[in-house]
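Heads up: the structure comes next, in structure tokens.
Every protein chain except one is present and positioned as in the full complex.
A and B label the chains in the order they appear, each numbered from 1.
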Amino acid sequence: MAWEPVIGLECHLQVRTNTKMFCGCPVAFGDEPNTHTCPVCLGLPGALPRVNAAAIDAAVSLGLALGCDVRSESVFARKNYFYPDMPKNYQVTQYDRPLCEGGALPAVVDGALRRFALTRIHCEEDAGKSFHPERHGDVRISRVEFNRAGTPLLEMVTEPVLRSPAECTAFLLSLRRLVRWLGLSDGDMEKAQLRCDANVSLRPAGTPGLGVKTEIKNLNSIKGVERGVAAEIARQAALLDEGGAVVQATLLYDADHDRLAVMRTKEDAHDYRYFPEPDLPVLRLEAGRLDAARAALPELPWAREERFASAYGLPGYDAAVLTEARDLSDYFEACAREADAKLASNWIMVEVLRVLKERGWSLARWAERVPPERLRAFLSKVGTKALPGPLAKQVFAWMADEDGTPDELLARHGVRVQASADDLRPLVRRVLEEHPEAVAQFLEGKGVTFGFLVGRVMKASGGQAVPQVVQALLREELAARGAGS
Amino acid sequence: MAIDDAEVRRIAALARLEIADEDLHHVAVQLSAVLEFAATLNALDLEGCEPTTFAPAGEPLRADAPDGRTLGAEDVLAGAPEVRDGCFVVPIIVENVNP
Partner (left out) sequence: MSAAADAWRLSAASVAEAVRSRALDPVDAAASGWDGPARRWERDVHAVAHSDPAARHSAARDARTDGPLAGVPVLVKDNLCTTDYPTTCGSRILAGWHAPYEATVVRRLREAGGVVVGKANMDEFAMGSSTEFSCYGPTRNPWDLDRVPGGSSGGSAAAVAYGLVPLALGSDTGGSVRQPAAFCGVYGLKPTYGRLSRYGLVAFGSSLDQVGLFARHAGDVAMLYAALAGPDPFDATSRPGPAPDVSPWDAGVAGLRFGWPANLWEKGVDAPIVAGLERSAAALERAGATRVPLEFRPGDAGVAAYYLVATAEASSNLARFDGVRYGRRAAGATDVFDLYTRTRSEGFGPEVRRRILLGTYALSSGYYDAYYLKAQRARTRIRREFAAAFGRCDLLLLPTAPTLPFRLGEKVDDPLAMYLSDVFTIGANLAGLPGLSVPAGLSPEGLPVGVQLLAPEDGEPALLRAARAIEVDGDAARLPRGHEREVAWPGSR
């Protein structure tokens, strides 16, 4: 039986704000426990929440970018359940009237741009942190601390429109790119800035209904999501093929062993007793605020990716790499203006990114040293062949550390581009005279290639000769010798 | 009765309250009386009455800046029943994953 997977994702994104969702405590990580808490995020008796404008703005930006309906009136609600990392034993979230509904996230799957429909996006608060159980004497305890409690989260739920582990990966990569693009978050799953649960069910291929779904948790990386979803699809398929039935359950994915374990079944499902949060008034966003947010949106990554391909004639691969980050794409665009776009693309994709990686630099740091105008000047020299390959790379490396035009850098380092035939002819002749056997073999058509000879000349020139000039001279000299013998 | 003993047990579990077996029925009777009284709501004509919400004019949002209320760890932990390494201590949490 051919089974079609039906997958929905539920993502929680930590928004990068200065302070928490409902209080003015700083959002900070890695510090001493319980040093960024106050009566509100500790859930002390008598404390009350106040909504962080920046968190709402983040949700609105994300919602508008994804084409959601952003509600002018939305409602906060309490989700009631007991857990030690929840100081109030309820979470303030949104239920009935969330901030954003509908919309879709574009993502490229197998070279085609798809749009994955969303159900909703809303704001809520994160829980504190509980540590794994420890043993103290004959007692087993857990420790809890609340620096993280109250951190703003955006919850995003997709419609059950994903159909494979690969689509999940594409979705998450696109989402991560977008949230970085908008400056909302780094979206790094390993740092728990983006968390993702998956709902998975199977149905016979080509049928419209929905099978029983399970929920997978503890997917801690994009790879983990892909593998966990794949494991669950396989598990359900095997079960159904045997004639068994899928039981609605929550499963934990164990990445180390690529295994799923049941955490709880439907019978234990919580009754969250949602009701509107009485401590927060209905959230009203005036049209002016929404209009301003819409106007402030930058060109979105998928739109820019498409534009780079069409306007600059770049291959899809290049466009994707260059639009991986907003600052990178801005840099490219500035460099590609009135210049050879493909050349700029190659140098940025390969050489700039390599430097960033090797040196651990941000693009901003690179751009300080090599602003777009400077790279443009360099590229135009390369483009007109005035700067041959190996020399170009050398000059590029110098530009990262030193000021000056390419000519100034060459002069400073005592390197000259040898491009004139008059300069190079003596060198070519000398090389040919130093390698008589090679020349003889080449002229007989045996074993020695033209490229080899070119290489000898280039080496003798210390890489400073322009290859095309060398090639032309070599042809002339060899022809002369050949004709002579 | 609006609410029976079994239902009281279920609600008590949701609220993390324990009711002694000998008290269960008495509690059920008292709660039932109140819930049956709640039926007086049905006498009201609620046509066109949406649930009361609270939406005052004025700025509902606060700026994304500290507000001077962050406490020092000593204050936070001062009233705590049990503390270790700057954290609150609880007996073991059975499932150690955030739902």
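Following the convention adopted for this analysis, a contact is a pair of C-beta atoms (placed from the backbone, for glycine too) under 8 Å apart; a residue touches a chain by one contact, two chains touch by 3 or more.
Given the structure is predicted, the values throughout are model-derived calculations rather than measurements.
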**Complete:** Listed by label, the shown chains touching the absent chain are A, B
**Item:** Candidate in contact with the missing chain, chosen from A:Gly8, A:Pro33 or A:Pro49
**Value:** A:Pro49
**Asked** What residues on chain B make contact with the chain left out of this view?
**Response** 3, 7-8, 11-12, 14-19, 27, 30-31, 33-35, 37-41, 43-46, 49-52, 54, 56-60, 62, 67, 69, 71, 75-76, 78-82, 88, 90-94
**Message:** For chain A, which positions touch the chain that isn't shown here?
**Reply:** 38-39, 42-51, 78, 80, 82, 84, 87-90, 142, 144, 271, 273-275, 278-281
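Methods note: only the chains that are shown with their structure count from here on.
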**Item:** Residues of chain A defined as touching chain B within the complex
**Value:** 17-19, 23-26, 32-40, 42, 50-56, 73, 75, 81-85, 127, 130-133, 136, 139-146, 217-218, 252, 263-264, 270-271, 273, 276, 278, 280-284
**Asked** If you look only at chain B, which of its residues touch chain A in the complex?
**Response** 14, 16, 51, 53-56, 60-73, 76-77, 84-93, 95-99
